[in-house]
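The other protein chains are all here in position, but one chain of the complex has been omitted.
Our next item is chain A:
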Amino acid sequence: MTYDLVVVGGGPAGVAGALTAVRAGLRVALVDSGARLGGQYFRHCAVPGAVPGAVPGAVPGAVPGLGRFLRQARALGERADVLLRHQVWSAAREPDATLAVHGVTPSPEGERPVVLRTRRLLIATGAYDRPLPFPGWDLPGVLTAGGAQALLKGSGVVAGRRVVVSGTGPFLLPAACGLAGAGARVLGVYEAGGALGLARRPLLALDKAGEAARYAVDLARHRVPYRTRQAVVAAHGEREVEAVTVARLDKGWNIIATRVVECDTVAAGYGFVPQIELGTQLGCGTRHDVDGSQVLTVDTGQRTTVPGVWAAGEPTGVGGWRLSELEGRVAGLAVVADSRALHAGPATGTAPREGAARAVPGVLVRRRVRWRRFGEALQRAYPVKPGWQGWLRDDTLVCRCEEVPLARVREAQDLGATDARSIKLLARPGMGWCQGRVCGYALSCLAGEPPQPPRRPIAQPVTLGALSESGEASAGVTVDGTGGARADDPPSHPNPPTRRNS
């Protein structure tokens, strides 16, 4: 069977895109690695209210828009094939011009391969935290800000008792408020950037002031100090974090003065890395976003430079959940137009770009442009400054997987490795399990170049067994209707968790 549309990613963009297409009568599958739809922003607990230690009356991780999202997810589950716990590792063009989406899903015997065939693909794979290394950043108890949020939203677990939040960007605020609201003592939010980021930009002040003010009130209520031009520049401890060094920074993030703060947990984040490897595997064009990230180039209908492939949300530039949802809807409308053009005209496989673009109401296009500008302004307001490189010592790990310290990176540079890729080939940073996702940004900064498009022919580690079986799978076995669990019911009707091996 060949789908009209396969969507990879079950966050706001993916669900909006899939739902728009399925409502127009297209045959749609949505694939996500999580156990429930939601992505990062709408991540939610399986059983709300069952969380020990949570503040009475508080729903851990409840975020604006969650109720509506869960209704959409349920509507989607009734009409599309929703494949949860499925990790997509490759998307490739087949000889017959369809696309094959290769994934694996856990089973009692190990990974089981799944191949979906589709005429169109929507990449809605979101983004992950962009960390910066510092001495001690690999000690247990140091998490990404998104990791702390995921623990809270998805499992109702508060990351620690005494927590410091550090990094740059507006995301530090909800992370800190979430932790404080769930009972953690948040000792401080250390924003490495300048104080006036928001106020200097009237656009932001107009559009987002309400939300920022809400967080400010929340922080004040929990007595959480918010300090700009400060950051955690080292973590200390034997087996886990026991204290951190917090530094006052100058404009370029060079250390002016330091003090030690005792804590058991650090939540740190310096922006986000859009997840675009499925696009680059297929040859989609990329560009540098304002924050330096590589993102997929799309037109007003969210179409990438490769026919039949659309992208929505963070893979086209980090801009938050509202923009992601809007782009998902726009992509869905463009996909529907493409499908109708195919049925109406000669079977070329693609509709003219203009036709697809016309399918998207002008009001949505204009709103997208406005929100995208807002996202870019936020990125501009919170740049990463090069002074962080001075926080590192010779023995500070740059690459956590291959345990490559700064000294080995510098050694490779002394040997003549001038770019990140050559450093990687000589000293191995980025060659481990995470495929350079964690250290890639830092390494490109150390190499003095902007991040390059990812070269990951296999987007997720996959066992050789699953790889060899996937040849057989693509020869005929596709979705059998039993492998993928449907989207869970909303929390008001909790399901028992689906056994992985049932």
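The definition used in the following text is that contacts are C-beta pairs under 8 Å (C-beta built on N, C-alpha and C of every residue); 3 or more make two chains touch, one makes a residue touch a chain; residues count from 1.
The rule is short, and it goes like this: contacts and distances are computed from a predicted model.
S.K.: What is the protein name, per UniProt, of the chain that does not appear here: "(2Fe-2S)-binding protein", "Glycine cleavage system H protein", "Cysteine desulfurase activator ATPase" or "Cell elongation-specific peptidoglycan biosynthesis regulator RodA"?
M.R.: According to UniProt, the chain not displayed is called "(2Fe-2S)-binding protein".
S.K.: Just one of A:G25, A:P64 or A:P106 touches the chain that is missing; which is it?
M.R.: A:P106
S.K.: For the chain that's not shown, point to the residue among A:A16, A:L30, A:C45 or A:V306 touching it.
M.R.: Per the contact definition at the top, the residue touching the missing chain is A:C45.
S.K.: Using the definition of touch stated at the top, determine which of A:L37, A:A150, A:A180 or A:A247 touches the missing chain.
M.R.: Once the missing chain is taken into account, the touching residue is A:A150.
S.K.: Pick out which of A:G25, A:P140, A:G252 or A:G471 touches the chain that's been left out of the picture.
M.R.: A:P140
S.K.: Quick one: which of A:L5, A:C401 or A:A420 touches the chain that's been left out?
M.R.: Of the candidates A:L5, A:C401 or A:A420, A:C401 is in touch with the missing chain.
S.K.: Suppose we count only contacts with the excluded chain; which residues of chain A make the list?
M.R.: Residues of chain A in touch with the missing chain: 33-35, 40, 45-47, 50-52, 106, 108, 110, 128-129, 131, 138-144, 146-151, 154-157, 159, 239-240, 400-401, 403, 432-434, 437-438, 461, 463, 496-497, 499-501.
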